[in-house]
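The structure under discussion appears below in the form of structure tokens.
Left out: one protein chain. Kept in place: all the others.
So that you can tell them apart, the chains are marked A and B in the order they are listed, and the count of residues begins at 1 in each.
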Amino acid sequence: MIEKKCKTARLDRKKIKFSFLGIYSVVVYIFLYIPLLVVIFYSFSATKSIVYFERFSMDWYKALIEDRTLLQTTLHSVQVGLIATSISIIVGTSGGFFLARAKIKGKEVFATLCQLPLVLPGIIMGLALLVFFMSLNIKLSMFTILLAHTVFTTPVVMFQVASRLQRLGFTYEDAAKDLGANSFKTFFLVILPMIKTAIIGGGLLAFTLSFDEIIITFFVTGTWVTLPVYMYSLLRYGLTPQVFAISTIILFFSIVIIFFMAKFTEVKSERVQR
Amino acid sequence: MIESKVKEKLKEEKVKKTTAEADVLKRKRKTLILMMLPISVWLLAVVIIPVATMLNMSFKQVEGFVLKDVFTVNNYLKFFKVEMYWRLFLKSFRMAFIVAIVAIIISYPLAYFIARRIKKFKNILFMLIIVPLWVSYLIRIIAWRSILGNRGFLNVFLMQLGIIKEPLEIFLYNQFAVIITLIYIAIPFVFIPLYTALEKIPDALISASRDLGASGARTFMHVVLPLSRPGLVTGFMLSFIIALGDYIIPKELGGVGGIMYGNVIWHQFGLINDWPLGAALGFILLTVALIVLILSRKLGSKEGVFF
Partner (left out) sequence: MDKFEIELTNITKRFGNVTAVNNISFGIRSGEFFSLLGPSGCGKTTTLRMIAGLEDPTLGRILLSGKDVTNVPPHRRNVNTVFQDYAIFPHMNVYENIYFPLRMRRIPRKVAAPRIKKILETVNMSRFENRYSGQLSGGQRQRIALARALVNEPKALLLDEPLGALDFKLRVAMQIALKDIQREFGITFIYVTHDQLEAITMSDRIAVMNDGIIDQIGTPDKIYNKPKTAFVASFIGEMNFLEGKLIRKKDDTLVVKIADFEVICERGENDFLEGEDMLVCVRPERISINSHIKSGNEIIAKLKRAIFRGSKFEITVTFNNNIELVSTVEDKGWNKSFNLGENLKLGWEKEDTIVFPMDMKNRIIRYK
């Protein structure tokens, strides 16, 4: 009898604990998503005033298509994203390789330095780059934005590649060399295919970060403008509802990209089950 | 005779060996340099030199609209002498601290739940937390402005419920709005390292602790919490630094009361055009951020967000 009572008591406690955390988690999820839902919500609202939802309308989306600057800046963002990602794939892969394989003292310091642009506040990198460009008399343009974006896209790819290489271990390279492949062939025929998903995942992440970037970009933008900067300018002069529409579209595409990225980068459960 | 011949042969072999060995070393060095070159060039050109230039600029002076090429620590002194600057810095420091702490308090139970209590769908739930992270910083600002405003979602909601009759102005254009938006931005940054750290704790340790007589609560306090320290420290560091240096959120949601240190830096590059001062203020921020980083490393932070 006592045993049965104890068992049911423990079960109840477990259930209650579960519910507590579970309910809490649901609340947090709601908190995280309400703002996004609000944006989507308002993008379909007919009125200019954001308050009352009068009727469903696609007006703002239609307005977007007519907004030339919008299309142009979107194109600019895509261009910068693609080029910056490409550069960072080349630089980042070789850097990741160096980080994972080289046997030099001071590698730790090097790794930390490369990590800095990701961790430091964007405003610092932004103003440092601005001062740098001005002191060299480089006019602010696509080039400066591109350079600024590689600041954070490169470490992203680099660390993805480095951690994958570390997980892979030395043995495959040893085996390839042992079986007759020189360094060149080892890299292209054996290693590269095995880190390919890390590169792609890192690349997607880099592109997404670049597409969305405003904090650093704002400092190094001249007349050639990217989408976030354009959106920001719209934002500062009142909350034109088009912004909601753009935001919803970006939201949609981001989710699609994240979905693909999830397939490539690993967010694996590393818990050791013994 | 034979002795000298032997000696010569030995020397010859030694030379041959050293040149062959030198070749091996050269080969290895070449590959090393090849790997290191692109990343070093990048690091130098895009990180180190710009920061050095910024440092250099911070020692200059502006008179009128002319940049004078002098060396002075005036700008740094200004930070300490002019009340606005250091006060604003402390205020931002305080706000960032609140943001980091609250973000951790909110995220920890969530991370614990998903990492340790969920068996299926872990990946999806994890991804769902990450989604807001990559859904445009700006969009999230836009969202909060439209929620907190006079005619925003929150006010409308409360009025519909009859809790208030007129829209409250207290939600937007103040510290509160800035802090809450920053917390919102920070949560995914805190969640990831916390989740990673909690995930790694082997089940065997929990079982051992329970087996040795510790209750659930004590197991948490003495086993889980300490082991999740790296995640805590990393999460705190990331969110703190993000909040400390932000200038867009204070600008758009802070009104007058919500201004932060970042704004004042930004101003120097705008109308005021005092670049040396801006650079100096920026460098002070950089130093503080680096100190926070180093402290976090010492306290156990190991990973970053993206790897």
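Before moving on, here are some points about what is shown:
To be clear about the criterion, a contact is a pair of C-beta atoms (placed from the backbone, for glycine too) under 8 Å apart; a residue touches a chain by one contact, two chains touch by 3 or more.
Just so it is clear, the model here is predicted, and its values are computed rather than measured.
Of the candidate positions A:I104, A:L136 or A:L179, contact with the unshown chain belongs to A:L179. Against the chain not displayed here, chain A makes contact via residues 169, 171-172, 174-182, 185, 189-190, 193-194.
Note that in this section only the chains that are shown with their structure count from here on.
Separating the centre of chain A from that of chain B, both taken as means of CA atoms, is a distance of 14 Å.
Taken together, the chain A residues at the contact with chain B in this complex read 17-18, 21-22, 24-25, 28-29, 31-36, 38-39, 42, 49-52, 90-92, 94-95, 97-98, 101-102, 104, 110, 113-125, 127-132, 134-135, 147-148, 150-151, 154-156, 158-160, 162-163, 183, 205, 208-209, 212, 214-215, 218-219, 228, 231-232, 235-236, 239, 243-244, 247, 250-251, 254-255, 257-258, 262, 267, 269-274. Those residues of chain B lying in contact with chain A across their complex are 31-32, 34-39, 41-43, 45-51, 53-54, 56-57, 106-107, 109-110, 112-114, 117, 122-123, 126-132, 134-147, 149, 151-153, 156, 184, 187, 196, 199-204, 216, 237-238, 241-242, 244-248, 252, 262, 265-266, 269, 275, 278-279, 282, 285-286, 289, 293, 304-307.
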